[in-house]
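To start, the structure itself, in structure tokens.
Removed: one protein chain of the complex. Kept in place: all other protein chains.
The block that comes next holds chain A.
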Amino acid sequence: MTMMHTLSPTADHATDTDDVARLITPDGERLADRELDPWVADVDAEALRGLYRDMTVVRRIDTEGVALQRQGQLGLWAPCQGQEATQVGTARAFRADDFVFPSYREIGVGFVRGAAPADFVLAWRGEAHSTYNPYDLNTATPQIIIGAQALHAVGYGMGITFDGTDQVAAAYFGDGATSQGDVNEAMVFASSFRAPVVFVCTNNQWAISEPVTVQAKFPIAGRAPGFGIPSLRVDGNDVLACLAAMRWATDHARTGNGPVFLEAVTYRMGPHTTSDDPTRYRDKDEVERWRRRDPLARVEALLRRRDEFSDEFARDVAAEADRWGAEVRAATLNARTKEPIEILDHVYAEPHVGLDAQRADFAAYLGSFSDAVAGGEAR
């Protein structure tokens, strides 16, 4: 089944961001959608509040990350404000034993997969490249090489088919990544081997300073069918639509129908990273237009229309978010920097004589400082 949303060639698909599958309007009105509705028939007000809560906590973690970077506690941070619905909505569709290959911006995916507070910050602080065991969260180490993880997801998915299980692998990447050979090769391999993979392209309109129109002259979701992969262009600020789309996608892949491609049309509200200055390349009006499509406000509006959003609930969620913020801060401030000699750990799985020699030399060098101190005392 191809669930491709309307993909008539658009003159300027960067601005034609309403050509998407959507279940909640920016004003909180619930739209009916024949194809998506069945996938979220079970999502009642309670479940919607759960999604709202997830997104609120993710936003809080993000805010804390930015603040910690500004205070010099983190070297860098890649904010995800504006993209909470894409991340939470899609990730909530996974089973725990599915395996996810994220990029560096998927804070919400990590949250849904069960990451601990320290997992969000220690890598950006420079304490370790990966702060969790990928097999504990069934989530790979965040990827910085643009697009590389798309192939990893496909290889993992091929392995799933070889093992004959019904898991799904997923790769998250941005609109810029779709220009990379790896992403295109990933679609070739996924299609050729009918790998149970969901590609999630978070089209947040920008790849650092380059608008999506530099990467693509046609909606990105329109590429996948050319590889034999069904695709859907979904409103990435609509958490319900993201959940529905991803449930459809994972079900499609899980039941032996091969890969699926989702393009979540959203917007990165902040800078690309804390080193970036978006005022150099995008105008305020654009940012304000997207602010009116805020993914959290949208769910709140829907719940309020139904009288399902109480002040008490808002207070609870805010308190929980603050708790997370505090824990993330504590994890940062309490970080233990490894011993110098540990820099040489884990390069190889088995002993390596070349590195062992360097380790011995470095250990002797490090040891020479304590000798010097001891010698000084003796004098």
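We take it that a residue touches a chain if its C-beta (ideal position, glycine included) is under 8 Å from a C-beta of that chain, and two chains touch if they have at least 3 such contacts; residues count from 1.
The criterion applied here is as follows: contacts and distances are computed from a predicted model.
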Q) What is the protein name, per UniProt, of the chain that does not appear here: "Sarcosine oxidase subunit beta", "NADP-reducing hydrogenase subunit HndA", "Transketolase C-terminal domain-containing protein" or "Serine kinase"? A) "Transketolase C-terminal domain-containing protein"
Q.
Among A:70, A:129, A:291 or A:323, exactly one should touch the missing chain; which is it?
A. A:129
Q. Of A:20, A:91 or A:158, which sits in contact with the chain we cannot see?
A. A:158
**Q.** chain A residues that touch the omitted chain in the full complex
**A.** 99, 101, 128-130, 133-135, 140-141, 145, 148, 150-163, 169, 181-182, 185-186, 188-189, 192, 345-350, 352-355, 357
